[in-house]
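Below you'll find the structure I mean.
Missing here: one protein chain of the complex. Every other protein chain is in place.
So, chain A:
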Amino acid sequence: MSILAVLTEDLLVRVNSRIEDGADRRSWRLVCKEFLRVDSLTRKSLRVLRSEFIFSLLRRFPNVDALDLSACPRVDDGMLTLLLARGAASTTASLRWNLRSLNLSRATNGMSFKGLALIASACSQLEKLDVSYNCRLGDREAAAISGIEGLKELRLDKCLEVTDVGLVKIAVGCQKLEKLSLKWCMEISDLGVNLLSVKCWSLKFLDISYLKVTNESLCSIASLPKLEGLTMVGCPLVNDSGLEFLSRGHSLKEIDISRCEGVSSSGLVSLIRAHCNLMRIIAGYLPELSAALLDSLKLLKNLTTLIINGTQVSETVLQTISSNCKSLIEIGLSKCIGVTNVGILQLVSSHQKLKVLDLTCCGSVTDAAVCAVADSCSSLVRLKLEACYMVTEKGLERLASSCLLLEEVDLTDCSGINDSGLECLSRCSRLVSLKLGLCFTISDKGLSYIAANCSELCELDLYRCTGIGDETLAALSNGCKKLKKLNISYCIEITDRGMKSLGSLGELVDLEMRGLHNVTGVGLAAFAAMSKRLADLDLKHCENIDDSGFWALACYSHNLRQINLSNCNISDVTLCMVMGNLTRLQEAKLVHLANITVEGFELALRACCVRIKKVKMVSELRLLLSSEILEILHAKGCIIRWD
């Protein structure tokens, strides 16, 4: 009997729409054909890992409207033509009509204005485009993008060759633009931003971080009638007068002025006084917090996020913040000087709804503060206590008993943490991310508690936790099936046995295992054979792994995208195999490979030159490698870093 007799397709669709996790969706698809069909029809977004599967995937998911090609090794004009041109396969016809969001971030340099022009002409419904980190994207490409009339969101982060001319073309062509990011587009100047403000009246969010724009730009930006959020991190030429210009503008909701050297409290004060609806203020690294600034916080009734990293605070400051701001949900005091227990106590006492608290490098914080946080903020979701070395298991016990909603905890470098502390923490069964780097005093025992209880754990950082061994890995492979990212670098107790057990973590995508001297080729091969999803692998200084392990990688780890083989004992042929056979490999760090000859490097590079995007090698090789291979790599858009 078919399940549709009991549950209509309509209901199935509704249930399916609430499933977000990738693993869960995969299990859904395996249930029965009806479930598979429902999933295929309702799927809206697609992240393609390899270009050769695009057509079959599109055939399966005809209703996709958001396509993410940023992980695809070779996205270039030819591929875009095949995908979008009029004469292309029928499967893509619906794509042309439906496509609303396209992600071409970090595509290779094979993508030029021709491909973008094709996108502009074919996809009339396109609203969101991300072409960030394409370093050679310039004004011609910007001109092609300006042909997308309905574009609402555009990311041009680090498109280094876009100048004011390209920006103005986009501003004139895409009149409906609402969100624009120009972070790191260093060629943009005041002229471009000025014209952007004149032409793009619908702009709501603008990111001009790190640009060399002056107060003139802020004067122009102030005239944008619908601006809600402005991000200007690290703009060196802007100062308080510029912020005063901004005060004249439309009521902002979000502002980020971190690391702007010329900005001080007075600029921020004038901004706050003019924009009473501010919800998020990110103002890291101000020289100091003046009394006027703290006083002005009273005016902001809707303030939910206040991040004032890297500045000088005191108990009175924290108290004033506490009394003036009533509705904070996120507080950031990372690397602030002068944070004490009393200050924290006063701060959190009035903020029961606090969800995110960042106390990174606030070394004076002890268990008393953690207890105070635990008592007041039971809704806490994210807590960062990196380098708070005085926190011990007492604080964690209180924390775990009241903050059961905790999802992210960062206890890196907290030398006071021990196994009993972890036992307490394991009560937070919703933990998704746990960072325990540089905690020398924890061992397998403590981790076993975590592994047993925190089944939702996706990210675990055990960097240099020398007390950790194979048992932890075994426990993790049993208990934390959703683990995606794991760092076991320099946990030298780990041997091949542990590596083998890691293989059963089916969701593992990112593994960093530097300096594991007790792991040999056997262990790595066992792991590689089972770990299908592995995309990022860091094996630096694993000097006892021999060729058998790397061969296994070359054979089995087809999803590998990034690899660090520095200081490993890999041979010529094996390196060539790894670079040649892993067709998804895009970034490789190949520094200090003692057994590889120059010819070996040549061959390996040629094997992967078509798709490799980033390579790191010793600088001596620059003179030894043939100019031909270097030219080929350069022509393909590969970036070579010389160590």
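Convention: contacts are C-beta pairs under 8 Å (C-beta built on N, C-alpha and C of every residue); 3 or more make two chains touch, one makes a residue touch a chain; residues count from 1.
Throughout what follows, contacts and distances are computed from a predicted model.
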- prompt: One chain is missing here; what is its name in UniProt, given the choices "Diamine acetyltransferase 1", "C2H2-type domain-containing protein", "Nuclear cap-binding protein subunit 2" or "AP-1 complex subunit gamma"?
  reply: "C2H2-type domain-containing protein"
Message: Among A:Val172, A:Leu237, A:Cys276 or A:Met530, which one touches the chain that has been omitted from the display?
response: A:Val172
Field: Residue in contact with the excluded chain [from A:Asp164, A:Glu393 or A:Glu493]
entry: A:Asp164
- line: Per the whole complex, from A:Ala526, A:Ile596 or A:Leu625 the residue touching the absent chain is A:Ala526
Task: Determine which one of A:Glu52, A:Glu288 or A:Glu620 touches the chain that has been left out.
output: A:Glu52
- prompt: When the complex is taken as a whole, what residues of chain A touch the one chain not shown?
  reply: 50-52, 54-56, 73-74, 76-79, 81-82, 85, 87, 109-110, 112, 114, 136, 139-140, 143, 146, 164-165, 168-169, 172-173, 191-192, 194-195, 198-199, 521-522, 525-526, 547-549, 551-552, 555, 558, 576-577, 579-581, 583, 603, 606-611, 628, 631-632, 635-637
